[in-house]
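Other chains dropped; remaining ones untouched in position.
Going in written order, the chains are labelled A, B, C and D, and every chain counts its residues from 1.
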Amino acid sequence: MSEVNWNRIKDRSFKYFGIGCTVFGLSVLVVFLLSIIIQGVARIDWDFITSMPSRFAEKAGILPALIGTLWILVLTAAISIPIGVASGVYLEEYGKKNRFAKFLEINIANLAGVPSIIYGLLGLEIFGRIMAMGGSILAGSCTLALLILPVVIVSTREAIKAVPDTLRQASYGLGASKWQTLSRQVIPASAGGIVTGIILAISRAIGETAPLIVVGALVFVPFVPSGPMDQFTVLPIQIFNWVSRPEKEFGVNAAAAIIILLLVTFVMNGIALYLRNRWQKKIKW
Amino acid sequence: MRRKEKFIEALLALCAGISVFTTVGILYVLVSESYGFFATVPLSEFLTDDQWTPLFADQHFGIMPLVAGTLLTTVIAIALALPVGLTIAIYLNEYAHPKLRKSVKPALEVLAAIPTVVYGYFALTVVTPFLQQIFPELAGFSALSAGLVMGVMIIPIISSLSEDALFAVPKSLREASYGMGATPFQTSFKVLVPAASSGIIVSVILAISRAVGETMIVAIAAGQQPNLTANPFVPIETITTYIVQVSTGDVERGSLEYKTIFAAGITLFIFTFILNNISFWIKKKFLQKYE
Amino acid sequence: MSYKLEAENINVHYGSNHVIKNVSMKLQPNTVTAFIGPSGCGKSTFLRCLNRMNDYIDLFHLDGKIKVDGKNIYDKKVRVEELRKQIGMVFQKPNPFPKSIYENVVYGLRIQGINKKSILDETVERSLQQAALWEEVKDDLKKSALQLSGGQQQRLCIARTLATNPTVLLMDEPASALDPISTSKVEELIHDLKKDLTIIIVTHNMQQAARVSDTTAFFYLGDLVEMDATKVMFTNPRETQTQNYITGRFG
Amino acid sequence: DKKGGPPSISIDGSSTVFPVSEAVAEEFMAVNPNVRVTVGESGTGGGFSKFSNGKIDINDASRPIKSKEDSACKANNIAYESFMVAYDGMAIVVHPSNTWCNDITVEELKRLWEPSARDSIMTWNQIRSDWPVEQIRLFGPGTQSGTFDYFTEAIVGTAKECRTDYTASEDDNVLVQGVAADKNAFGYFGLAYYNNNKDKIKAVAVINPKSATPVLPSIETVKNKSYSPLSRPLFIYVTDLALERQEVRDFIQFYIDNCAKLSESVGYVSLSVEELSIEEAKLAKFLEAHPVKTAQ
């Protein structure tokens, strides 16, 4: 009886510890968001969003950086999601037993630990020089796509693992080929988990500065990039530049730009979440 | 039909192969550039010298201070993020109302999306002064506050991915445990966590990777002072911070000083390689037991 | 007369879905009761109310009283973990933990903090013997439970439940995934356990219900249509619905 | 390499020079709206690497070109000219509650920062005996920056000769925070960062080696050279290749004509009139030597 009491106490304490941890995480988030919002929200207006950069903090805007970030976001997702999901599917469904896959598995785990700046150096060499993309949006996106690929692959695999075998068997039993089974059943059924990985990965990609600077992203870009081969800058670079300026007014600009960057992330997460909840609701085993 | 299937398999394999090309590319870049470095600096000096001062007139090329700094901040970050992240995952999965779970999870994911500059200044201007009240000997820049803040940043990686893994454990196991009179706490730790260990380990590996690769927080809050120490209260520098500083700095390309970043990079690569192999080994052991 | 288990005017809703409609029943100790009825009629739901396994389900709502040994188990003061130790449950699909046979059986003890080897060893032998599995596995207790056959797994799950000395055993279609040999072993087991326990079994198999139970309860669309001694139910049911169901002339 | 599209000028290089180039670019485009000027900050070294490959027109440099970089240019047949565009003062700073440290000599600075000071000069009284026996904590710019090179050269005598046990940062705002939070702090960094944070930190006067008078850092004292030796020149480098394009010629002319005014607007110190006229003359010669290519 006393043992049961003790169990209950442990259980209760853990519950409160769990609440505590969650509240801790959330309150850090709230503190961040509030301090940034208090600092920067007043600075946000239509002019701020639609103006070019300037050395005058009150005149400076983020238009090229914002559009640059959107370009990078879309292109990086467009490159990394298909390749990452395809790799994950291959490793989990086709290459389980062969040596190539084993080798790939360790290899991918290693890639996840390579710091982003090294990807920058790689991107400069391969995309910038050898493939002659220069410091373009495309070169930056390719670099970031490589950077987040491991996360997409790993989470795809974990999500696919969780799909029950009965679903595969049902499909095979009806004469579906392997690929039909994968594309029509397994991948849609695991989409929820895949999306979690993609959210985390892309959130990371759009916050990166160093690898992009190495690849050739600029800071002062007084025009809106209009295609993937254009030169560009992104919000985090603009933010970092402003943060390191001596004048305090730029700190306010940085906070305002951070709010915009977070808004971009929210919208993206919102879309992804909507999809995740939809898919997870549909498939309850 | 059959040809199409073969084609698709080949295409998928090719996509998976891109990661091999990436590795080859990274190794090529690292090795070709650090080759010149190791031609000048003997490996023994690189590994045993206790100072890292390539950019001073009195040059020392001992990588260990940077390795120590990297280890220190990563260990601190994981020591915070693993218990907190896993607790959150378990709490959301076993205790919290599904509605709460649905809204808290994405909210926490926002933490991973906040630009790391923000974390860096938060560490420097809020966390460090706060910690100094508890530990008066804490320096203005330290591994401790950088590591802790980094830990907060990677919490969602652990909490979200682990929660996904716990969620995927078959309901029947959960019911078996509850049916025996287990508390949610016991069910979580004796049944669910072991059954989800593969996914949890993956989340931790990804979190460690992110911590090792993080630069901005460390650059701002940890002091950029290579220090061969395990003391979390003093300034340190990590491998990645060093690489970022030099690769976007004023050092001339092709010089020995510039090549140090590739030597540091290859060290980090080997470091993560060892780390991954260890975790692979752990994972294999766990999976043998639970499948 | 003192009843082991009494349910009074139980109503269960899942959200707006009324799945158990004003069901009352009383069970005597050391009897076997079979719940029968078509799919979705609420057998499992009602069974799971008896050890509060539905507590964690979203939208689940229960009205009424369930008493075990005269005490309302939905009382605030009742500790649900204690209750579940007293009222064991076996599920339709064998669900052993991915651990060794030994660890599966002692799980219930370990979570009570009992870790003394002699007690554990003793319990393992006793429970496995009660579950008629001892002879088959005694040399291999360290083997993973997942390597056992379906029938063995189900008996292991029963042994695991017996390890904590419950007084009531709830079984939700415990033999539906088993072959006839394993099934008959489980049925024998139920027969043997009756002297120590009060047992409720959900089954789709009329022959099984007839073979093992003393009392049978027929559910239909959330109603308890009829409940009587098994002999009576299968030979001379009061309701035509029951008659139709038992003879397969339904729907 | 840029075909079609509007005429454009690409600048890259030092993040220290960046604000000047940005200001010039902004003003230039205000009068030449059809020209696109972009400015990056991949560092002096990164910039020179692109510069020597002909990938950019102008490199911002916080230090003179090095011999390796020069030979890389030669190897690619790229001739260039450098122009001084501004001075950046370095402020010596301490915590505002520091009452004792009001001025300091170059010798004392040297004693504090030279390599042999490591693990030996650790308390204030070791610099001047009437200063307190308290630990001194040092802050300074990152070792790969031009500021660090210049400071060590001016104070210790050789570039990069420096003690290693101090807290460094690439970001001067971080140093401001560090000094402002530590009452035993002693640091140095760009003048603009001191000027913008006078409420948080206190400047230390440097005793001019010639006049032997303590001089506090300010735009004026740097400009009239009384604040010495802690100010360093900032440069831009221009390739001959770029001079084939009229827009670049216009831009450089505009840069030299306006850098005095614009560099002060971003917190740096402008060249003196004499220095400016030297740069103007250098530019005229350079332009003449590389006439604009006549369009075919």
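The rule is short, and it goes like this: contacts are C-beta pairs under 8 Å (C-beta built on N, C-alpha and C of every residue); 3 or more make two chains touch, one makes a residue touch a chain.
Computed from a predicted structure; not experimentally measured.
Student: In the whole complex, which copy numbers belong to the chains shown here?
Tutor: A x1, B x1, C x2, D x1
By our rule, only the chains that are shown with their structure count from here on.
Student: Common contacts of chain B and chain D?
Tutor: A
Student: Considering only mean CA positions as chain centres, point out the chain farthest from chain D.
Tutor: Max centre-to-centre separation from chain D belongs to C.
Student: Which of the chain pairs holds the record for C-beta pairs in contact?
Tutor: By contact count, the leading interface is A-B.
Student: For chain B versus chain C, what separation do you get between their C-alpha means, in angstrom?
Tutor: 48
Student: With chain centres taken as the means of their Cα atoms, state the distance from chain A to chain B in Å.
Tutor: That pair's centroid distance is 16 Å.
Student: Out of chain B, which residues touch more than one other chain, so two or more?
Tutor: Expected reply: 121, 170, 183, 186, 247-248.
Student: Hey, what residues on chain A touch two or more of the other chains?
Tutor: If we look for residues of chain A contacting two or more partner chains, we find 7-8, 213-214, 243.
Student: Is the way these chains touch best called a line, a ring, a star, complete, or other?
Tutor: Here the contact pattern is something else, fitting no line, ring, star or complete shape.
Student: Using the touch definition up top, name the residues of chain C that touch chain B in the complex.
Tutor: So the residues of chain C in touch with chain B come to 51, 53, 56, 58, 81-85, 88-89, 91, 93, 95-99, 107-108, 110-112, 146, 157, 160-161, 164.
Student: Within their complex, state which residues of chain A touch chain D.
Tutor: 53-55, 134-135, 213-214, 216-223, 231, 241, 243-248
Student: Name, in rising order, each residue of chain B that touches chain A in their complex.
Tutor: 1, 4-5, 8-9, 11-13, 15-20, 22-23, 25-26, 29-30, 83-84, 87-88, 90-92, 95-96, 102, 104, 106-118, 121-122, 152, 155-157, 159-161, 164-165, 168, 170-171, 183-186, 198-199, 202, 205-206, 208-210, 212-213, 215-216, 239-240, 243-244, 247-248, 262, 265, 268-269, 271-273, 275-277, 279-280
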